[in-house]
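Missing here: one protein chain of the complex. Every other protein chain is in place.
Order of writing sets the labels: A and B. Residues in every chain begin at 1.
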Amino acid sequence: MNMTLIGTTLAALLTIAVYSFLYKDNPFYKFAEHLVVGVSAGYYLVIYYYNFIDPTVVSPVFRLRIGGDAILLGGVDWWMALIPGLLGLILYARFFPKIGWVSRWALGIYVGGYSGLGIAPVMQARVLDQIRGGALPVHALHTGQGWTNLLLVVGLLGTLTYFFFSLKHKGVLGGLARIGIVFIMVGFGASFGYTVMSRVSLLIGRMNFLLHDWLRIV
Amino acid sequence: MRALLPALSLSVSVLLALFPPAGRAADAPLSEVVRETAAPAAVTGLQARDYLDNNDRGDKIELSWCLSADDGAGALSVLEYRVWRSQAPDEQGELVATLEPGTAAHVDTGVTPGVAYYYRVEAFDGALSSPAATAGPAVGRINLFQTSRLPVLVLSLAFFAMVIWFTRLAARGTNLFVRRIPGLNAVEEAVGRATEMGRPVLYVPGIGEIDDIQTIASLTILSHVAKIAAEYETPLIVPTARSVVMSAAEEVVKEAYAEAGHPDNYNPDNIRYLSDAQFAFAGAVSGIMMRERPAANLYLGAFWAESLLFAETGFETKAIQVAGTANVSQLPFFVTACDYTLLGEELYAASAYLSREPKLLGGLKGSDWMKVITICIIVAGVVLTALGVPQFGRWFFTQ
Partner (left out) sequence: MNRLGKFLQIDRRWIFLAILIAVLAPFIWPMGLPIVITKPVQDLYNAVDAIPPNGEPLFISIDYSPSTVPELDPMALAILRHAFSKDIRVAVLTLDPAGYGLAERALEAVAAEFGKERHKDYVFLGFQPGISAVVLGMGINIRNVFPEDAYGTPLSEVPMMEGIRNYDQIPLLITLSGTAVVEAWVIYAHQPYDAQIGAGVTAVMATDYYPFLDTGQLVGMLGGMRGAAEYETLIDRHDAGVRGMDSQSVIHILIIVLIVVGNIAYFGSRKRAPETAGGDAAA
């Protein structure tokens, strides 16, 4: 029997088993749910080993790879890979109460390193460039673009005010915050609409799979 | 016969003079043929230096020179300039560029930073090259500071200064005002309802890693919820998607139970690691909701696509639901299906409000005042742009 057909049929049956939850919880759904949990744990274990642990620690330090030749990234000596590898292992010390405090050192280096790498680019991309984008010409109200700009600036200022926690939302501040929450909710509505589209696309994709790839009736 | 040869050569010379064959010699009278073997004039004033740009990686060297005297005019009109690069002063090295006439500058890319290079530039007229002008050694250097990034530095320093200042104030015991987040009342009400109905509380701290600030904020709120649950003796279930988060949650809940005076009620089996895979975790949590029927579901932390699955399944089980995440794309689902939602930064504000931890308070106040600065800059930018001064925006344009 064709292995592709068996695989497709198995995938289709599991799809239907998961969708059966929409009617009510049943043993087929439970089986599919537990199967996904187990298989994903095993799959990710293998993926993480071969794509994370092996090329970054095992290959450079021990010069071996299970089932193939060691992968050697350019310019990485064995000690360059060993130190971060040990720091990664130290993270697991938190499972042993007596030496658990050591893991905070490794966590600190990890969090600190990534924060340092990220602060300047994020400040640039998420703050400065957006400030630049917010300083719009709002005076040209004889054009449609002028009204769009005004709406954007008002919404922006209102939203920033809503998330101000140092003062109570009273008076002018309260009024501006209320404008802000209106804009926020409108934004959520738009985002929700996009997400409905996204979820529906996933459903359409599954239906396409069932009708086209499995049953071949369309 | 003896006169034929001289006559013949004279005729040929006259004919050649009158109807010269095509080529450079056509323009030159016979007396100038000797000069045709001379090369064009060399370029002068050749300089080679490290190229400075916004984004300097030290791998570019800039060359500049004065054009050859024969560029664009004269009998020895330059056809092209040739640029040679080597690592020794007396070697010609490799040809790295050929440039059109009229070019007086070139940026050589792809050099190795820190290595000295020597350059030669020659003018070529199609037949001969001028004597080479030389320059060097030139070394590409990575800049210590990109001046175009000054706005980033100024804003970052201002932000850090504010955070440190407020953290110190909080550590000294100064009462820093933070308005009460309405969502916190909803959290406490939810736990109370679960106690009344004799059913457990489900607390999902998101699927982010332990270094995600949302997870850290969530664990602070978990401590508060665990204390209330311990006092009311309500079971608290905490499913996690990351093993490190599970062990952190275990510590937090155990400490909370001890502080509330009920260390024996702590049940480590209620803090469960389910799966790293997003939808496997979602399926497993949905399963817990359907089987164990918690009366209060609290979703606080970093969520992605599984958020709607949680909210919908919890809604079906008629549980009271309170959610909070800074992932803006997930907020609409929580707002729609939950009884109360902490929007974005309110999650961080809630954790600062509850714990009164100086670092959290300092961060919150610092970002608050950063917002004030941002609002002022935007308003100034809008006003200046309306007054016809668009250069304001350029100060933020660092590319």
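Just so it is clear, contacts are C-beta pairs under 8 Å (C-beta built on N, C-alpha and C of every residue); 3 or more make two chains touch, one makes a residue touch a chain.
Quick caveat, the model's predicted, so the values are computed rather than measured.
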Visible chains in contact with the missing one: A, B
Just one of B:W165, B:Y232 or B:F279 touches the chain that is missing; which is it? B:F279
Of the residues A:W78, A:F96 or A:Y114, which one touches the chain left out of the display? A:Y114
Touch as defined at the start, partner being the missing chain; which of A:L64, A:I99 or A:V196 qualifies? A:V196
List the residues of chain A that touch the chain left out of this view. 22-23, 44, 47-48, 51-52, 55-56, 69, 72-75, 114, 117-118, 121-122, 124-125, 129-130, 132-133, 187, 190-191, 194-198, 200-208, 211, 218
Hey, which chain B residues sit against the chain that's not shown? 54-55, 57, 109-110, 278-279, 304-305, 315, 318, 328-329, 399
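The definition used in the following text is that only the chains that are shown with their structure count from here on.
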With centres defined as the mean C-alpha position, give me the chain A-chain B separation in Å. 17
Chain A touches which residues of chain B in the complex? 149, 151-152, 155-156, 159, 177-179, 181, 210-211, 244, 247-248, 274-277, 279-280, 283-284, 286-287, 290, 308, 328-329, 331-333, 335-336, 343-346, 349, 364-365, 368-369, 371-372, 374-375, 377-382, 384-386, 392-393, 396-398
Mind listing the chain A positions that touch chain B in their complex? 18, 25, 30, 33, 36-37, 40-41, 44, 91, 94-95, 107, 110-111, 114, 119-120, 123-124, 127-129, 131-132, 134-139, 153, 156-157, 160-161, 163-169, 184-185, 188-189, 191-192, 195, 199
